[in-house]
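Taking it in order: structure first as structure tokens, then the write-up.
Heads up, one of the protein chains got dropped from this complex, but the rest are sitting where they should.
What follows is chain A.
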Amino acid sequence: MNQEKSETPEKNPAVAHSHPGQDSRRDFMMKVSLGLGGLAAAAVAVPVVGALVAPLLEDKPEVWRNVGAPDQFPVGTTKLVKFENADPLKWAGETARTAAWIRHEADGQFVAFSVNCTHLGCPVRWEADAELFMCPCHGGIYYRDGTVAAGPPPKPLPRYDVRIAQGQVQVGTAPIPITKFSDG
């Protein structure tokens, strides 16, 4: 570029009147302003992108939530329990609540299922007489042990940790189970 300009100085008066020193000065200033611009953009981008990805960086340990005394769950029944999720901010309100299906298999043996269908996450309901979990969205159906009975779900209902401590049945909070490409 520079060479071309110096070959035809008469076409561009600004270049024609400039000294060689001024050329490199302009070049330097251009680079400085580009660099400063990049720095400014980066300085703004850090907090904006930070706000975007912050939920990924927070470490949320499993929290145990009391869901009731063991004798509230007769053996052989499946019951909906509601509890608070792992990280309730004050303004979450009722959206901080979450639910699980608890099945009292045998004496003292509990299983907790996610309410989310593994197809697309809709809430499955337990039909006690039929002993089936049914999803209202695309007709996914599961047996009482959470295995798929019919419909499109690619895998069994996920299970949550469950234990008995301090005389209470406790459920371990967990993320919404997200079905991956390789699962289906």
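Heads up, the rule we're going with is that a contact is a pair of C-beta atoms (placed from the backbone, for glycine too) under 8 Å apart; a residue touches a chain by one contact, two chains touch by 3 or more; residues count from 1.
Assume contacts and distances are computed from a predicted model.
A chain of this complex does not appear here, and its UniProt-recorded name among "2-oxoglutarate oxidoreductase subunit KorB", "Amidophosphoribosyltransferase", "C-type cytochrome" or "ABC transporter permease" is "C-type cytochrome". The omitted chain makes contact with just one of the residues A:P123, A:P156 or A:G172: A:P123.
Which of A:R26, A:K82 or A:R163 touches the hidden chain is settled by the complete complex: it is A:K82. Within the entire complex, the positions of chain A that touch the omitted partner chain are 52-53, 55-56, 58, 60, 80, 82-83, 85-99, 115-116, 119-125, 127, 129-132, 134, 136-139, 141, 143-144, 149-154, 174-176, 178-184.
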